[in-house]
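A single protein chain has been removed from this complex, and every other one stays in its place.
Chains: A, B and C, in written order; residue numbering restarts at 1 for each.
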Amino acid sequence: MVRIQEEKINVQEILDSVIVPEAGGVDVFIGTTRNHSQGKNVLALSYEAYVPMALELMRGIEKELHQRWNIHKVSIVHRIGDVPVTEASVVIAVSADHRAEAFAACRYAIDTLKKDVPIWKKEHFENGEIWAENAESKFAVNQSRIIKTSAEEKKNGLLD
Amino acid sequence: MVRIQEEKINVQEILDSVIVPEAGGVDVFIGTTRNHSQGKNVLALSYEAYVPMALELMRGIEKELHQRWNIHKVSIVHRIGDVPVTEASVVIAVSADHRAEAFAACRYAIDTLKKDVPIWKKEHFENGEIWAENAESKFAVNQSRIIKTSAEEKKNGLLD
Amino acid sequence: MKICVKFFASAREAVGESDVTVDLHENATANDVLDFFSSRFEAMKQIRPYVRVAVNQSYVLNEHVLNDGDEVAIIPPVSGG
Partner (left out) sequence: MKICVKFFASAREAVGESDVTVDLHENATANDVLDFFSSRFEAMKQIRPYVRVAVNQSYVLNEHVLNDGDEVAIIPPVSGG
């Protein structure tokens, strides 16, 4: 199950969506909003998403998890709009026969989500606000810039 | 928080027990009872524990997690008595600033629990019942037997 | 050809709009869209090295050639999770 919602995330519901009688374990990652960022107090947080593309990429992560690991079910739910401190912004649950696969797949899912899925968090401080940027995402931009550079060099006959 | 209980485990309650405003992520492992074991249908499952020792070892795991990883809070809850298929027998939750530490600590906790904590599961099949044995636990017995053998050899003057 | 461009987060604030339809020459690329807005908005020029471009909801390289009716999105570094 893949979903983007404005409502508070119900973890039990997401857990129920991945538990099957054949599975022996579920790993769940819950991202919660923190009260500090870069040494400053965060007063409020809000998320926005490019919803259709974000859902498409989340479905892609779900599919990739099934291809790479022997798992039963995957759910990825992200909240948008205002998310109070301590509440969940994202919940990812993976059920599997063997816990090693549940842990590995869940970890891969959150890593990939943070790198690629078009969702943005705005942090509101006492003296202003800022769009947060995941380190993973900035790295991804650099990667595509490297690819671009090679492509340009190829076009310019520098590589073949 | 460390607890052994007969009641159904409320995952949200355990999650609430580890979420702090400073934490950015929580990893939760949920062990659920499976409807099959060694190729046979499991009709029912029940757990028993050596409760005071189990709680002592669970508190030990909690302490070890704090020593080894930079984490905020740990909760380990195990259910005993009858646990219907698909319901949680164990829930372990770890909150941390960085998800890598939450994942690693949570994984270590469930691995250690399955190896050492004196809790037993009886599986009821159509034609009988059996005390399950975690592979990790059998390996631990072998380890202590090896230690014992060295100690005996030392006592017997074979080693020094 | 008509290209619908969507802006998110810091990119939306840079141009002051969520959706803008631009008229571009045939064979225009994602790069041309970035040029178009960077030349008009200083804030867009500043974040340009850090944005990725998606066409019809897939990431593309900046050399990607656009087609009439494409939905182009300007994606600043994401911060979901």
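By our rule, a contact is a pair of C-beta atoms (placed from the backbone, for glycine too) under 8 Å apart; a residue touches a chain by one contact, two chains touch by 3 or more.
Everything numeric in this text was worked out from a predicted model, so none of it was measured.
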| item | value |
| --- | --- |
| Contact list for the unshown chain, restricted to visible chains | B |
| Selected from B:Ala23, B:Val42, B:Val90 or B:Ala104 as touching the chain missing from the view | B:Val90 |
| Where the unshown chain meets chain B, residue by residue | 31, 47-50, 52-54, 56, 78, 89-90, 110, 113-122, 131-134, 137-138, 140-141, 144-145, 147-148, 151-152, 155 |
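Keep in mind that, in the parts below, only the chains that are shown with their structure count from here on.
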| item | value |
| --- | --- |
| Chain at maximum distance from chain C, centres defined as averaged CA atoms | B |
| Where chain B and chain C are represented by their mean Cα positions, the distance between them in whole Å | 50 |
| Touching two or more other chains - residues of chain B | none |
| Residues of chain C whose C-beta touches two or more other chains | none |
